[in-house]
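Missing here is one protein chain; the remaining ones are kept as they sit in the complex.
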Amino acid sequence: MKVVSYSEYCLGCGLCRIHCAAGHDGYNGNILKAYKRGTPRPRADLIFHQDQSWLNTCQHCPDAPCVNACITGALQQYDRGVVYIDEEICVSCYTCIMVCPYGHIFPGEQAVLKCDLCRERPGQPACVAACPNGALRLVNEGETA
Amino acid sequence: MTMKMLTPAFAVQRDTERCIGCGVCINQCINEVHHMDEDGWMWVDEDRCVGCQRCGVLCPTHALSITEFPMQFRGNQYWSPSHIREIYAQAQTGGVLLTGMGNPRRYRCYFDHLLLNASQVTNPSIDPLREPMELTTYLGNKDVEVPDREKPQLKLKVPVMFAAMSYGAVSLNVQNSLAMAAREAGTMWNTGEGGLHADLREFAPHTIVQVASGRFGVNPDYLGAAAAVEIKIGQGAKPGIGGHLPGEKVTPDVARTRMIPTWSDAISPAPHHDIYSIEDLAQLVETLKVATRYTKPISVKVAAVHNIAAIASGIVRAGADIVVIDGFRGATGAAPLRIRDNTGIPIEVALAQVHQRLLDEGIRQRASLVASGGIRSSADVIKAIILGADAVYIGTAALIALGCHMCQCCFTGRCNWGIATTDARLSKRLNPRLGAEMAANLLQAWAHEIKEMMGGMGINSVDSLRGNRLMLRGVGLERHELELLGVLAAGE
Partner (left out) sequence: MLRREGEIRIPSGCAIAGIINRQGERFDGSAIIASIANMHQRSNGLGGGFAAYGIYQEYKDYFALHIYYDDETARQLTENYLNQNFRIVVNEMLPLRPLRRIVDAPLIWRYFVTPREEKLMVSHLSEDDFIFKAVMWINDCVRGAFVASSGKNMGAFKGVGYPEDIGEFFRLEEYHAYLWTAHGRFPTNTPGWWGGAHPFTLLNWSVVHNGEISSYSTNRRFLEMYGYRCSLQTDTEVIAYTFDFLMRKQQLTLEETLDVIAAPFWTTIQKEAQARLRRQYGALLLNGPFSIIVATDHGLVAVNDRIKLRPLVAATRGSYLYVASEESAIRVVAPVVEKVWTPGGGEPVVGLLKDKEGLIAMPDQQSRSA
């Protein structure tokens, strides 16, 4: 499973990033709390190129290079190919950041930051739910993007 | 440069307690109202705000609210703020005022003075969840001259169609959304006068193509790729006025579809220059019938003007299979403001009069009647049908379903909701997959509501509603208005 971004309908508004940050680190989707009182840490980035934009987020690759490269075993691939990070084990060595071919893993202080498809959130991942134009979709591996 | 006399029309209020500086408002406003300076302070340029509310709707913390600018002109019952504003604007520019959408002024709305009937005791109401309730409608000439030789008919599963909006006036994504929704709901969408884009050919069985005074994109292929052909004589927002799609909207894609040079102004003359009278219309109707081998109904759309009953009668006698009457509330992508706000007559009265006139002349069977212009809800639909319509067109309601916030700036091409624009950055703001879903949902919801209301009246086929004026009563109307509408007063 992964979140796929459709640049032809991406508005570049950035709501996906904002909801991503507020959906993690215990903010429970409270944007004001994340941005006014806390330290928002989005797990994905919005890329702009010419007139196009899209959300750059973990593709949960089959045979993921980051999982192979992880020196502590903090990154593991689970059911349906989803790559999760165990923040307790991660030592922030950044090896995964180096090997990720897309730049989908971001540096963090205690542990690296990466998309976990909002595993604690009921329903769709926060970015998909927040996209006002249906430009993000959660798809299964092998499904046409 | 003369002195600027105007305060902004809208005030943009930002709650700094809530603003997180995320920049959504900045990147969503094509009018560049919002900006952030190098110190991270948010500023607004309210003079540029058109009140489309895109920023306020998308703001993730609801930190923005767009209101009317608090400073108003000194109160005057006669010189309204809009009069004063418009004079200032004209004093600055020396030009004709342009606007978009339909007539917003306070004229009497007859729909709001008509109430529906319901069954009590003497006959049973019908529960649409348990009994069949039929909305299927056929449009076309029902007069069978040769036995077993029926004239071409247009089948609608719900008597609501999407009104003509041309590619150029609206984006391709809008047309795509409406075409998909029309297919889903079993009704029709209308190309408007801007030709039929190659990508939308697949929707042919649900497409009405328009032939207007500019004849953009009209060729045998175009006529062949439709379920019906509509001749547009006029529209309710600007009766007697042609169209003008500014050159900057004529992108290569629009140009190809309209069959005109790229970036050139697309001008639709005020009249068809081959129709200066009713007999000329008859010739065009016949020409189109021949061109389509008598397989498609030919529709004629006119604005509701003063002698509409006689005009409609003439149109039917000229051979039209469908007559579309567009009331003075009908919307447009661009019209001179004075024309839009001061021309035409209400659709309710026009419809009642046309239906009765066609009956009186014994020719109502020869054409179907479609009402358009300001249909806001399923209640308006059902009232229009009771006043005599076979079906209605919705334009504004469909666009609102797609996100339109009625800022009336369609003519600028800078539609923040990605609807009335051909700018690729803006038009991608409407994802046709979502647009189609919302438009189809709207039709489904209205169909359910119409069935509920019909069931309440004890009627299980929309056929039995058409012209069934006993199902309406007027409230707060004068005697002559009741007579024009052909309805009794409440209590009678």
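Each chain gets a letter, A and B, in the order it is written, and its residues are counted from 1.
The criterion applied here is as follows: a residue touches a chain if its C-beta (ideal position, glycine included) is under 8 Å from a C-beta of that chain, and two chains touch if they have at least 3 such contacts.
Please read these numbers as outputs of a predicted model, since none were measured by experiment.
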item: Partners of the unshown chain among those that are drawn; value: B
item: Residue of B:Met259, B:Leu359, B:Ala445 or B:Val475 in touch with the missing chain, whole complex considered; value: B:Leu359
item: Residue of B:Leu196, B:Ile459 or B:Leu477 in touch with the missing chain, whole complex considered; value: B:Ile459
item: Candidates B:Gln72, B:Gln90 or B:Asn123 - the one touching the absent chain; value: B:Asn123
item: Absent chain, residues of chain B that touch it; value: 119, 121-124, 126, 131-132, 134, 136, 138, 142, 144, 148, 150, 153, 356, 359-360, 362, 364-365, 457-461, 463-471
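One rule holds for everything that comes next: only the chains that are shown with their structure count from here on.
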item: Chain A contact footprint on chain B (complex, rising order); value: 17-18, 20-24, 27-28, 58, 60-61, 424-425, 428-431, 433-434
item: Chain B-touching residues of chain A, taken from the complex the two chains share; value: 8-15, 18-19, 31-32, 35-36, 51, 130, 132-135
